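Other chains of the complex are left out, but the ones given are in their true place.
All chains are identified by letter, namely A and B, in their written order; residue positions are counted from 1 within each chain.
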Amino acid sequence: MKRIDERAADELRRVKITPDFMPNAAGSCFIEWGNTRVLVSASVKEGVPSFLAESGRGWLTAEYAMLPGSTGTRKARERGKADSRSIEIQRLIGRSLRSVLDLEALNGFTITIDCDVVQADGGTRTASITGGFVALGLAVKRLIREGRLEKNPIKTYLAAVSAGIVEGRALLDLCYVEDSSAEADMNFVGDEQGGIAEIQICGEKRTIRDEEFAALLGYCKKGVGELIRKQKEILENA
Amino acid sequence: MKRIDERAADELRRVKITPDFMPNAAGSCFIEWGNTRVLVSASVKEGVPSFLAESGRGWLTAEYAMLPGSTGTRKARERGKADSRSIEIQRLIGRSLRSVLDLEALNGFTITIDCDVVQADGGTRTASITGGFVALGLAVKRLIREGRLEKNPIKTYLAAVSAGIVEGRALLDLCYVEDSSAEADMNFVGDEQGGIAEIQICGEKRTIRDEEFAALLGYCKKGVGELIRKQKEILENA
């Protein structure tokens, strides 16, 4: 049985990251991941949310949205009414990126990661986290270069990838067609040392067995390793 | 090192489920889980959401909220403004319960699970899922009894529990004080056969290692087994 686009079971789609796509933002990139494409920017402002006042810590938050033209059927803008899927995804993005940040080293700043999907073909949340880490890294480099930050608050590299069970078989990095027929899927966020930042397994059609879980986890760790190599190429040359 | 309330590392808090607490709803219960207490009801209405029209399937959705007096500092009502944490939790509740439902057997009905936290002391989302399953079971029994459903759409029992790493040590079912100092925590939703419906690992302070993950998973599976025994006592006698 072949995958729809001929990839091996543990093979990522082609990923290309263009840094500094939105020059008005502190850091930004355009991440193309197969046919999924996301614009990501990191904006920095001085001051922290009120619940962190006097805490000696900075903050990072994220917002996620799909552009109306990013899907075959136009996606209505979230004006007036929150889209609960977007809220769930942007909370995941923010929490994941905070897990590798030393918030005390970011004292006095709030960074907002904005992820706007230009084209959706599965994996928009993992593309957002992986691209969001690059935008964050570029913004931090700029803050250090401008003398506004003394110390790099990023503790380790971080990337995200999905995997799923399709017709009983574990597959890495599902595209939309695969995702639609998946029995269960998993989003994995991991760091450079193999640490787990977040796992979301979701068996909407059925629950999954332990050995299936082990296979998905192995694929995801491999995928995260490859993505971190791509992030390093960009950030070490920025 | 003792736990704050003297429990063993793999010991649940006391759980008590009172069925039919809200007699106007199709099914309901009041779940007391240590000091966490949640009112859960299942309401049934005829008709399905528009995206399921003509699909031959029913639907289940969930809503979650904290009563203003449930926490030490009054929790503002979500009037006018969605609370993104609540949205994330209610999506988890709905998705988890749908994973054990045969939606075709529920054709023509929408069930809404409402979870209102009366007192919060950690684990409100797992109490909501575990109690939500009981309210769902009671509502389904009533639908069958009234001849509105022919076949039981529930495929297996389902319960949820949390676990976390506190001071480097894996602990089952964190209360609020433990949760506040946890390095990472995990919410687990599982079924009667040991299947995994959903895992959410969240390492907000740091990422976690594989062996930590294995310990948390083991504790959670044990906890879910005990909770399902409690659910059975109620539903088999209803």
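Assume a contact is a pair of C-beta atoms (placed from the backbone, for glycine too) under 8 Å apart; a residue touches a chain by one contact, two chains touch by 3 or more.
Nothing here was measured: the structure is a model prediction, and the numbers come from that model.
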Where 2 copies are displayed, count of copies in the complete assembly: 6
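One rule holds for everything that comes next: only the chains that are shown with their structure count from here on.
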Rounded Å distance, chain A centre to chain B centre (Cα mean): 27
Contact set on chain B toward chain A in their complex: 82, 84-85, 87-88, 90-91, 95, 98-100, 156, 190-191, 193-210, 213
